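Here is the structure we will look at.
One protein chain is absent from this view; the other protein chains keep their places.
A and B label the chains in the order they appear, each numbered from 1.
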Amino acid sequence: MSTPGTHVLAHAEQAPGGTVVRSARGIARRSLRSIVRLPSAFFPALLMPIFQAIAFSGTFFAITKIPGFPTDRSINWFLPLAASMGAGFSGIGIGFATIRDLESGFFDRLRMAPAPRTSLLLGPLFAAWIRGLLVLASVLIVGFAFGARLEGGPMGLVTLTAGGLGIATMGTGWGLGLAYRFRDMRAAALMQLTLFNALFLTNAQAPLSVMSGWLHAVARVNPFTNVLRLARQGFLGDVTWQDSWGGLLAIVVLSVLALLFALSGLRRLADD
Amino acid sequence: MTSTPIISEGLVRHFGSGDKLVKAVDGVDLAVAEGEIFGFLGPNGAGKSTTVRMLTTLLRPTAGRATVAGFDVATQANDVRRSIGVALQDAAIDPLMTGRELLDLQAVLYGIAPSAVKARGDELLERVGLTGAADRRVGTYSGGMRRRLDLALSLIHQPTVLFLDEPTTGLDPMSRITLWEEVRRLNREGTTVLLTTQYLEEADQLADRVAIIDHGHIVSQGTPAELKAGVGAPTLLVRVDVERNDAARDVLARFGELRPTAEGTLGVGLEGGPSQVTAVVRALDEIGAHVHHLELNEPSLDDVFAEATGHRLEGAESAASGEAGGEAGRGDGSAPAAPAGRGRRRSRR
Partner (left out) sequence: MSAATVTLVPSAPGRGVWWAQTWAMSKRSILAIARQPALVMPSLIFPLFFAALGTSSFGKATVLPGFPRVNSFLDFSLAGSVVQGVLFGSVTGGTALATDIELGFFDRLLATPTSRVSILLGRLAGAAAFGAFQALFFTLVLIPFGVTIEAGLVGVLVITLSGALTGMGIGGFTAAMALKTGSSEAVQGSFPLLFIALFFSSAFFPRQTMQGVYRHVANVNPMSYLVEGVRGLTIDGLTLGHVAGALLVPAAIGVVSIGLSLRALSGRLAAR
C-alpha cells in the first residue's frame, strides 16, 4: 500500500453534470473496450452471421431456381439476411452487457451520476452501432469472397447498412427495456427469442412471392419484411425508393417505440 | 449550502404488495448536520442500504420526504446527484477497466471539464494511494484497493456530502484502518459523511452521531457518549457451571436488570456500579456457583444496541467474516425479500 497523498479536497458546490453526447460517448467507449478485453463475449456474435451466410447459401443453394426467385446466387439472397441479423444482434449483445451491469451493481454508478438519462440509452446505442458495423463489414468481406455481388451498385451497401443499423437500434431499445425490467438472465433469453422470431417470420428465407400458407400471411404484415427488403435490394437489383420507404418507416417507428420502452424501463428502476 | 445537508422525514419504503409486502424502511427521520460524520448502524436487512438508496436517488420513497444538500430526492434528483458522492456497498467497478479509465468515465458523467480530467484523476489516485495501480485492470485489485478506488470515484466532483454504504465490510483490519483515516481526513476538510455500518467499532471510532436502525425503524439516536450514558450501568458478564446457571441468574437479577448475552454467559447491568462486583461474587459463592469467567464492561454501543432492540448485533465480533446476502430492501433477516435484492448478486472479496 502506498502512502496517501497530500492533496486537499476543495469542495465544489455542485458538479456541472455530463452533457448528453459526451456522457454517451464515455459509456460507449467503455462498451467497445470490452470487445478487446472480453473477446469471448463478442466473437460468437461475429462468427455466427458469417456461418449463417455460408451455411444457408450452401444448404439452400437450389432455391434460386424456383421460378420467380429474384436472384440466381443464393449468397446474394442470404448474405444481407445474415449481415443485418448479425448487426441486429449486436443490439441484443448490449442488452446482455447491461444485465451484467445491473447484476454487478455497476449500473447504479451510472444511475447516480448527474448525466442526462438519455445518455444512458444513447451510449449503449452508439456502441451497438459500432459493433453492428464491425459485423456488417466482416460478413460482407466473407460474403464477397464467396461470390456475393452488389447488383445495384454501391447504394446497396448504404441500404444494407441502414437496415442493419436499424435492426441494431430496435434490438438495443428492446434489449435495454427488457434488461431494466427483469434485471437477470431471463431477459437475455427473451431478447434473443423475440428478435429471432421477429426476423424469421418474414421473407428471411424466401421472397413473399415464393412462400405460401401461414408464413406468407404473417410475413406480409410483419414490418421486418420491409426492413429486410430494404437491406437486401442492392444485392438483387437496383436500389429503388419503392423497396426502401417501407423499411425506413418501419425502422423509424419501431426504433422510437423500442427506445421509449427502454426509457420507461430505466425510469422504473427507481420504483422497485 | 444548507446547515443540515441530509434530512429525512417519515421516510418509508415498501417492496411487493399483499402477503409479500416487505416494509424495508418504515418511517425514518434523520437530520445530519453539516460537517458531521453520521453513523447509521444496524444488522443486515435492517433497512440501512434501502435508506441510503433513497437518499442517493436510486430508489423512490414509498412515502415521506427527504432532502439532500437542500434538494428533494424525489423531485430534484439531478441536483442531488450533482451534490453528493456515493460509494456503495459492492464497490461495483467494472473489472475489465483500469482505475484511470473508471475515473475518466466518472469525470465525463459528472461533467468535469475535459482539460481538468487528467489532473483531477491524478490527484485522487495519489490521495487514495493508487497511483501505481492506476493503469492496471480493476480485476487485479485487492478488496481494499477497490474500496479506495470507489472512494476516489465518489470524490471526482468534490462533493460536500458523502454517502458510504458499508465501506469496510469484508476488508481486512489494515485496509479498514486506512479507509477510516481517509474518511476522517475528508471530514476534517469539511465533507459531511453519512456512513452505514454493521460494525459497532466502526460507528464508535468514526461517527459524531449514531442512529441505530432495526426492522426499518430508528430505535435510538445520539452521540456515542450519549447513547452509552443512556444505557447507564456497566455490564457484568459471568460464566458459571452449567447446572448452576438458573440459580446464578436469580442471584444476578438482584443486582440489576439482566442483559442479553451470548449463549452460556449471564449478563447483568450493575445498578450499583463497579463497587458491586464483590457483592455479586460473594452471592454466587453462597449458592455454590463456581465462577469460571468474570468480566465488567463499561457500556458499549453493543449494549446500546441490545437495549434498544432486545438482541445483540450479529457480526459485532466476527467483523471481517463474509456475511449473508445483500441487504438492500430486506425487511428482516429472515424474509427472502424477493423484490428488493433482486438482480443484484453480491460478491465480496
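Before moving on, here are some points about what is shown:
Rule of thumb we're sticking to: a contact is a pair of C-beta atoms (placed from the backbone, for glycine too) under 8 Å apart; a residue touches a chain by one contact, two chains touch by 3 or more.
Since the structure is predicted, the reported quantities are computational estimates derived from the model, not experimental observations.
Shown chains touched by the hidden chain across the complete assembly: A. Considering the whole complex, the residue from A:Ala55, A:Ile141 or A:Val158 that touches the absent chain is A:Ala55.
Seen from subunit A, the chain kept out of the figure touches residues 44, 48, 51, 55, 58-63, 65-67, 200-201, 204-206, 210-216.
Everything below uses one rule, namely that only the chains that are shown with their structure count from here on.
The distance from the centre of subunit A to the centre of subunit B, with each centre set as the mean of the Cα atoms, comes to 44 Å. Across the complex, subunit B is touched by residues 1-5, 7-19, 22-23, 25-27, 29-30, 33-34, 37-38, 101-106, 108-115, 182-184, 269-272 of subunit A. The touching residues of subunit B, counted against subunit A in their complex, run 1, 15, 56-60, 69, 78-79, 81-83, 86, 88-90, 92-94, 96-97, 101, 104-106, 108-112, 123-124, 126-132, 137, 144, 153, 155-160, 174-175, 178, 181-182, 185-186, 189-191, 339-340, 342-346.
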